[in-house]
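Here's the structure we're looking at; comments come further down.
Here the complex is missing a single protein chain, while all its other protein chains stay put.
Chain naming follows the written order as A and B, and within any one chain the residues start at number 1.
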Amino acid sequence: MQLLRDDLGKLAGKAITDKALRASIAVYNENRRAVRELYAYRAAKPWQAPTSEVYLVLRAGMVLPPEAHTALVRDYLMATDGVERPKRDNARIVLTGSFCEQPPLGLIKSIEMAGCYIVDDDFMLVLRWLLDEVATEGDPLENLSKAFLHHSATTASKFEQRKEEKGQFLLQSAKKAGAEGVIFAAPSFCDPALLERPMLQAVLARYKVPYTAFKYAENTGQMAPIREQAGTFADSIKLWSAA
Amino acid sequence: MRCFIGIDLGSTTTKALVIDEQRNVLGRGITNSRSNYDAAASIAKQEALLNARFHLFREALARSGALNGRLGEFIAQLERDFRLEQFLEQMADLESTCRRNAEGPRFGDAATGVLAALEEVFKRLRAEAPELFAPGAKRKSDFFRDIAGSRYLAIGEAVAKEAAVRYDMLLNVFDRSIIEVENRIYGESIQPHLLAALKRTFRAQPDSASREEAVRAPIQGVLDTPLEETYVVGTGYGRARLPFSKEHIRSEILCHGLGAHVMYPKTATVLDIGGQDTKAIQIDAHGIVESFQMNDRCAAGCGRYLGYIADEMNMGLHELGPLAMKATKTIKINSTCTVFAGAELRDRLSLGDRREDIMAGLHRAIVLRAMSILARSGGVRNEFTFTGGVAKNEAAVKALKDLVKENYGELTLNINPDSIYTGALGGATFAWRAVIEEGMTAEAKK
Partner (left out) sequence: MSTPVQMMPSQPSKKPVAPVQKEDAMLLQKEMINRNYHELAIAHDQGKKICATFVPGNLNELVMCFDLARSLPETNALQSGLRKKSGKFIMDAERDGHSEDVCTYVKTDLGMMLNGDIGPTGEPLPKPDLLLLSYTGCFTFMKWFELIRQKYGSEAVMLHVPYQGDGRVSKNMRDYVVKQLKETVIPALERVSGVKFDIDRLREYMKESVKAEEDLVHVLHSAKHRPSPIDGYFGAVYYIGPIFTAFRGTPEATQYYRVLRDEIDQRVREGKGPITPEGELTDEKYRLVVEGPPNWTSFRDFWKMFYDEGAVVVASTYAKVGGTYDFGFRHDPEHPLESLAEYCLGCYTNLNFPQRIDMICKYINEYQADGLLINSIKSCNSFSAGQLLILREVEKRTGKPAAFIESDLVDPRYFSAANIKNRLESYFQMIKAKRAAQAAPSATPATMH
């Protein structure tokens, strides 16, 4: 990280001070807090925050300065909370596997149209990578390092030190969001997501969490099969889950 | 006279091209590819040599001045009459083959009925044959199998009803017979057909009849000139199956590259979209291949794709392009798979999109695939030549022009209506080089 800091400083034309780093950490802490609020809101009232909208709000974070994005997220929350939107009898699911190559918006819409509320996902993990507040006092690099090493999201690209831990992150996120099932949506040829999938499915099976899986590509145009699969899955949850 | 021949065995069509010692193109021949590679190659070659004869007729008659002002009409009529004679011979062959296949225990008691029905079917086929070759007659295809097949099916259905004979039996007979017949080569019949055709032409065009001797002499002169097959080079899919030694075979990449270079000496990049593969070739100033990429694993973005779409839309292949040109916007078709594109097509129609716009989208999808292969092969450099069956499709050409301009700027795009013969031209040129530049002699036929 020090090397990176030095190189970035060279690019910027001036060294990056500890003070600057601490300030930046604070800004991003706030952004992450706002995103967590958004996700919590959506999990509580998914009809008020459809994922096809939430997704766009998050994507904006890839091109806006973090302060502006934080404001945008909160504005959206206020705006949507102020309007009563129709509730549907949808199945609550976690969507996982889309952490790198992003699915087309049409895919997200199709899943929702097919009768699913996406109550948690792993889109744009970068916005939610660090799970807790990063300390703004003390050595900022040390704080960041510790955060990355010990308090960051679990995803397929990581090695799980202890085999007992495999799948627990997904399980916990499903529980926390009140999900009834998991949809695995991975891009074609994605080794991390696709190799990880059978392991996660084994854990879900052990805890009797229903799941289904398919692949997509950035330019997927075939939404009908996805609607069918997601729709059938949502139906099966409604029909066969222990009510 | 010495002739150098190139034969390109494609997945959909087999092409042959003949050049003379001065590398003038004398004739081109094309036939549908089939499982019997040797037959397809022979027939294509024969067609090309035939085409060469007509070319020489035209030259000889022009020199003699016997038909000043009416030469074009005369040759066109002669060709039509010749085709008719050919057709009638093959039809007679088909009839006797069908009769043979209908006899025996296969149809049991129904055999006599089938034979009688066949007699009637072929009587009608013979009677209507001249119409098929009348001036201005439109056909979906020029291949015997296609013409005979579609007419037989239509007439057969009517006769089956009238004669109370089972239609499927008539179909069965046809299916079994056509394979035999289409692989027969009527090499010895060229002269008699031409002379018989000449008689018909004189009848059809009385003005020419009055100058019969002046016309007949140059034609006979050409007929009497032997066209020596000095060297033949084969290329394309089935080339390994050709009865040629390794010396007579060249990869289609090299043939396409050289053929394009002969047509357009300044060409640097060649794109060939064939029936089921796509080739992107970079060549240098001498027509030698520098690099290439092929899509030979999947027919998406190739001629088959269009064929499949045509079937889905119940249209002729040649109608797709004109339809697409009427689009007012391009619908984005995402499927990279031919089969799924069909599903997407139906999806779109049900959503209310216009056929024209969807067609435009499908054409653009083909070209996008080609752009990807071009990029992988080293990009599009000036001049850019587009060959292959799909190059005859104006909508594909338009999409290509637009995408090349977007990505590479203004370049010269070369398109030739005879580009389907590019591979065969390259092969013929290799044949010429082998003899004239390298002093080789053709090996004895096996």
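FYI, contacts are C-beta pairs under 8 Å (C-beta built on N, C-alpha and C of every residue); 3 or more make two chains touch, one makes a residue touch a chain.
From a predicted model like this one, the values you see are computed outputs, not experimental measurements.
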Touch partners, limited to displayed chains, of the chain removed from view: A, B
Among A:5, A:74, A:109 or A:215, the residue in touch with the chain that has been omitted: A:215
Among A:148, A:189 or A:207, residue touching the chain not depicted: A:189
Residue among B:141, B:220, B:251 or B:382 touching the omitted chain: B:251
For chain B, residues in touch with the removed chain: 22-25, 250-254, 261-263, 265, 286-294, 296-297, 376, 378, 425, 433, 437
Positions on chain A where the hidden chain makes contact: 156-157, 159-161, 163, 166, 186, 188-192, 194-199, 201-202, 215
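What we mean here is this: only the chains that are shown with their structure count from here on.
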Between chain A and chain B, centroid-to-centroid distance (C-alpha), Å: 56
Interfacial residue positions of chain B with respect to chain A in the complex: 332-335, 340, 343-344, 347
Parts of chain A lying in touch with chain B, wherever the complex brings them together: 219-222, 224
